[in-house]
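Attaching a single structure in structure tokens format; questions to follow.
Removed: one protein chain of the complex. Kept in place: all other protein chains.
Then we have subunit A:
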Amino acid sequence: MRTRGAERLLGRGGRRMADAALFEFLHTEMVAELWAQDPDPGPGGQKMSLSVLEGMGFRVGQALGERLPRETLAFREELDVLKFLCKDVWAAVFQKQMDSLRTNHQGTYVLQDNSFPLLIRMASGLQYLEEAPKFLAFTCGLLRGTLSTLGIKSLVTASVAALPACKFQVVIQRS
């Protein structure tokens, strides 16, 4: 099922709109389901369900990282890979590009999306701010998975200041 979905997202024009809505609904249900599994979350509980979501995103990102870059060995350096993430991966999954990419040139990148499609239906402002991180876990995993296939070990975290704008922070782990 994942293979077919990825192929469609990659560009058979007319089918795109339904795919985006399907993915949003599926994602919402995933978060609701994997969150509800822990009815009595202790201090460690909250993190547990988010790591399942992140793990799922990681595996999807690995597959995406294999399927999306095509035909040319285009990545000369890390910055190229991050640009690829911001443009091609984001466009394939969310039908829009990342709004801004900043770096300190020492392995930390901040990707900012001002109207993140998975948050845009929820609120516009400060309502539901505590619930927002749950909806970003899958995407953090997706970024980490794609980076891992392209040869970069990283740690991805997300933060929300005001819906629907969010920031993903990518820290490259050099061993």
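One rule holds for everything that comes next: contacts are C-beta pairs under 8 Å (C-beta built on N, C-alpha and C of every residue); 3 or more make two chains touch, one makes a residue touch a chain; residues count from 1.
By definition in this document, contacts and distances are computed from a predicted model.
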One chain of this complex is missing from the view, so tell me which of "GPI mannosyltransferase 1", "Organic solute carrier partner 1", "Trafficking protein particle complex subunit 2-like protein" or "U3 small nucleolar RNA-associated protein 22" is its UniProt name. "Trafficking protein particle complex subunit 2-like protein"
Touching the hidden chain in the complete assembly: which of A:T103, A:T149 or A:Q169 does that? A:T149
Hidden partner chain, touching residue among A:R76, A:H105 or A:R174: A:R76
To test your reading of the contact rule: which positions on subunit A touch the chain that is missing from view? 2-3, 6, 59, 62-63, 65-67, 69, 71-76, 149-151
